[in-house]
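This is the structure, below, for whatever I ask next.
Here the complex is missing one protein chain, while the rest keep their positions.
Letters A and B mark the chains in the order given here, with residues in each chain numbered from 1 onward.
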Amino acid sequence: MATRATGRSMVSALRAVSIIAAALLASYEPVAGDSTAAAPTSGLPPEAVLASLPLAELAGAVRDPAGLVVANPFEGDKQAIEDGHRLFIAMNCAGCHGYDAAGNMGPNLTDKAWRYGGTPSAIYQSIFQGRPQGMPSWGRALPAQDIWKLVSFIGSLGGSYRTGQHQDWLNGDHGVTSTAPEVTTLEPTFNVPTLREADKPPDTPLAGGSPTPAPGGTP
Amino acid sequence: MTGQTGFIIANAPSMSLATIWLSAAGLIMSGVTHFALAADVSANFAPNDPPGEWHSQARDYANTRYSPLDEINAGNVKQLRIAWSFSDGVNYGHEGAPLVVGATMYVVAPFPNVAYALDLSKPGAPIKWTYAPDPSPLAIGKACCDAVVRGWAFADGKLIYNLLDDHTVAVDAETGKQVWRTKMGNVENGETMTMPPFVVGNKVLVGNSGGEMGKIGWLAALDIGTGKEIWRAYSAGTDQLVKIGSDFHPFYDWMKGKDLGVTTWPADMWKTGGGAAWGWISYDPELHLIYYGTSNPSPRVPTQRPGLNFWTSAIFARDPETGAAKWAYVFTPHDQWDYDGVNESILVDLPIGGKTRKALVHFDRNAYAYTIDRVTGEVLIATPYAYQNWSSGFDAKTAMPIVRPEMQPKPEVKLSNVCPPDIGGKDWQPSAFSPKTGLLYAGIFNICMDVTDHRQSYIPGTPYDGMEMTRHPAPGDNWGEFMSWDPVTGRKAWAIKEKYMTMSGALATAGDLVFYGTVDGWFRAVNAKTGEVLWSQKLGSGIIGAPMTYLGPDGRQYVAIYSGVGGAAMVSKAMPGFPARGSTLYVFSINGESLPNGAPTPTTTTGSAGPNPQTNRSGQR
Partner (left out) sequence: MTFMRTFGPAADPITSLGWGMTVICSAVVVVIGALLMGTMWGRASRFAGGDLSQLPIVRTEAGLKWIYVGVAVSTGILLGMITWTLITLDAVAGPSGTPAFTIEVRGHQWWWEARYIGQSSDRTFITANELHIPVGRSVHLELLSDDVIHSFWIPALAGKTDVIPGQTNVAWIEAARSGVYRGQCTEFCGEQHAQMAMYVIADPPAQFQSWWDAQLASAPQPNSDAVAHGQAIVMERCGACHSIRGTGAGGIFGPDLTHLMSRRTIAAGTLPNDGENLAHWISHTQAIKPGNRMPTIALPPDELVAVATYLQTLQ
């Protein structure tokens, strides 16, 4: 039989339960695997900006870095890296670039050698447009979100350059030809030793015989 | 190797007493007894090209890779030195062997597949002509296993080879001008061509690559004069596509039935089924049959394609005139580990059960060495030549392999220590046969893999693959091994373990020598009888091509081998000491002698009217 005391404690119990339930519901976060949660749709760079950049701007001497400073809208988003990894396998990227992305049929994506540029927007462009030696064009098959997630994943592998740091990438570029396969390990910059004044050869040509090679090293 | 079950002489008639005695003696004395049977193993060396020349990759229709030259022999091979070398400037893997016709050597470089004719009659073998076909660079990113070319052919006055981007070209051997060029496929869909054409009569036989890209495999015949396609036989699909008709008589019942190339696949999956014909072709001119193998099924994730997946990982015998299939045998039905069936089949006649059988010997990717009756397709011997754990043997009646259930990969579950790995106990690197010893010689692997499958979508132009693998050596820690194989007993006669992979072809000569190369760049000459390494030379890069030998216009015997690592050898590239890429052809002779050097006679600048006749240097011309 419910007495008044029991009734009062029941009401407080119900109150407590509802508070806990509300707290639980409020703390609910999307489960891992949501591919499009937290997508900053308003922050995406307009595709026209990237699409209108001629390739030469990305691959050669850069006068106008516009476009190259476009940041990945998923910068710092760990979920995007996971989603990008999932896409990397699902879209058969791993089949060409290796499951470790260290290269196979396609080039190594974990090193510092980027034939077409290694900044996030350059990588985006390569995936979006495709490239001449067999890289398919994904711009029509994948939405921009997914391509940026792939860029996030590739960026997490250590080989790419930071947004806007295209000069770093140019310093490391060693003129890979279009027919040579990728080198798997690279020094990021060349160390060109400079001759000390005392080691430089004299200005006058030496008479007879071959010139004495300067000590201290030649590149 | 021990404890691995195979079977020998599955359907043999009763043996004669003499054969039993000889077999018993062979079991007792390992090293020497096989010589009693050596004379019983023979091959047909048609088309019997001039002994000093080399017109096709395997030298003859039977694919023996045997040269009758013996000027370089076990006695003097220690004096072998580099005579001259040639670089083609391309750093992809070099998998082909040069051809020599008359006084000209023909080589084709990997992508972009420039062909060179080298004039052997002049010192230093200068370039006579080049032919630059300018194939599409799209092919580089569609070739699964390096932008290679696995060989080229000479016939009817033409150098004939495949471009990586699915064209077959014929070039006039004299002038280097293109005679015809036929497009065989669409590279943007993931199809490439790497195999050497094989010429039978007036037909050029070519096949595609693309078993990793979801491309259905095929073998086609082109007219040698015009390049027009005469027939094309697919490796999956209806009997009409596979060219299976009333002439088709497989030996085993499980290969009999209508449209097995469709019914052994889930709905429509045969269309992306693989079975590419990217390997070697042999030909029996008496039976008028060609033999070749088909690649793995596609995708490489077996749970996506339940069924026996005909006709992948199989060998076909076909009529070269029409392409009609005569018999077939599937080495690895419902292949789950990428065991292509494309390795070479060497045609030999050998005694089995007291009778001489027309057979072929085939070292398959699945680590079994097969001796198959090449008339009927009956499997006579199937025994492992390398360590394997995917199967526990064969059903002796049906010759179907018995798969060990625990070695079947499931998606997203790592399966460790699967042996052999995807590249097999032996990959495409071709073996050789010596009629003097009756043995076959091959570079094989001692490798296992850990594999995790991931279910794959088919997206045209991208891999239809799904196998994530790491490879490591099998017990023994050596990645490679060069062996000699007795095809009568189904046993190795001797074997040389190599730390690095042995992925070169083999060359056997009448000088009792066998030549092979290692992936770290050692080119070796071995005593064909005993396996003793008689001579070694380190080359600039790893060796994955096939050696050949020829007589120069100066009457000297030369041995030539390309050095330039790449291809599937890259699975071991993390090994310390793994070489860098290369692009150089090395040509060897005794003491490195060849045509005298091309140095012009120098003129003097002080006083005298002209060159002093007394300073004529003898031997210089």
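Please note the rule applied: a contact is a pair of C-beta atoms (placed from the backbone, for glycine too) under 8 Å apart; a residue touches a chain by one contact, two chains touch by 3 or more.
All of these numbers come straight from a predicted model, not from anything done at the bench.
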Legend entry - Residue among A:V70, A:M91 or A:M135 touching the omitted chain: A:M91
Inset, instruction - Could you tell me which of B:G214, B:P250 or B:P547 touches the chain that is not displayed? - result: B:G214
Inset, instruction - Sort through B:L308, B:A367, B:I423 or B:M483 and give me the one touching the missing partner chain. - result: B:L308
Legend entry - Touch with the omitted chain, as defined above, among B:N91, B:T272 or B:T518: B:T272
Inset, instruction - Kindly note down the residues of chain A that lie in touch with the hidden chain. - result: 30-31, 33-37, 90-91, 138, 140-143, 145-146
Legend entry - Touch list for chain B against the chain that is not drawn: 214, 262-268, 272, 304, 306-308, 412-413, 455-460, 464
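Note that only the chains that are shown with their structure count from here on.
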Inset, instruction - Measure off the straight-line distance from the CA centroid of chain A to the CA centroid of chain B, and report it in whole Å. - result: 41
Legend entry - In the complex, chain A residues that touch chain B: 89-92, 94-96, 99, 105-106, 131-136, 141, 178-181, 184
Legend entry - Contact footprint of chain A on chain B as seen in their complex: 90-92, 111-112, 137-147, 212, 454, 456-457, 459, 461-466, 468, 566, 573, 581
